[in-house]
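Read through the structure below, which is laid out as structure tokens, and then see the notes.
Only a single protein chain was left out; the remaining protein chains are all shown in position.
Showing chain A:
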Amino acid sequence: MRVNFTVNGRPQEADDVWEGESLLYVLRERLGLPGSKNACEQGECGSCTVRLDGVPVCSCLVAAGQVEGREVVTVEGLADYAKQRAEHGGCASGACGTSLQDAQQWAAKGQDSQTGEGTELSPIQQAFIDAGAVQCGFCTPGLLVAADEMLERNPNPTDADIREALSGNLCRCTGYEKIMDAVRLAAARQSEGV
């Protein structure tokens, strides 16, 4: 079958999709977006977390056909998504999500850098690097998408709020302490307008 949907603000068309394929498989193997990760492919680890019409989901549990006509944001589009949100007044109130209309108005910029140097990052991405929250990095994309979504809803989370929001994302390397630091850091920078 053919699936048409929007990924990181760009219309995408995937052909010859077998009906059993997941959104994760289509992103990784058909659209060249392997940022969303395949750690368990059974909805337990959160490494494949993407936003589907703004809602964080495990893309391994979404059948590709279910995304027909819908909006997907992956880690590859997170920086531009966050930038767009900031330019549109962000979510300082803590009350909003991202409206579908807003989501449709932006497009991720391409990244060609081999080293990643000079890449513009979202606050949560920068905070993960600065706080030492990345080791092997396999959990990182899913955690970033989940943490970014939480900070959109709740810009001043307590530690218990952070733990609750990220409890669907497994990490095996860090013991989560540096991830906590990263989210606190992103929240602090966000509230300071840094």
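Going forward, contacts are C-beta pairs under 8 Å (C-beta built on N, C-alpha and C of every residue); 3 or more make two chains touch, one makes a residue touch a chain; residues count from 1.
By our rule, contacts and distances are computed from a predicted model.
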One chain isn't displayed here; going by UniProt, is it "ABC transporter permease", "Xanthine dehydrogenase subunit D", "assimilatory sulfite reductase (NADPH)" or "AAA family ATPase"? "Xanthine dehydrogenase subunit D"
Identify the residue among A:P11, A:G32, A:G69 or A:G193 that touches the chain left out of the display. A:G32
Please pick, from A:V75, A:L151 or A:A187, the residue that touches the omitted chain in the full complex. A:V75
Based on the whole complex, identify which of A:E13, A:E68 or A:E177 touches the chain you can't see. A:E177
Using the document's contact rule, name the residues of chain A that touch the chain not shown here. 18, 20-21, 28-29, 32-42, 44-45, 47, 74-76, 78-79, 111, 113, 115-117, 119, 121, 125-126, 128-130, 132, 134-141, 144, 160, 162-164, 166-180
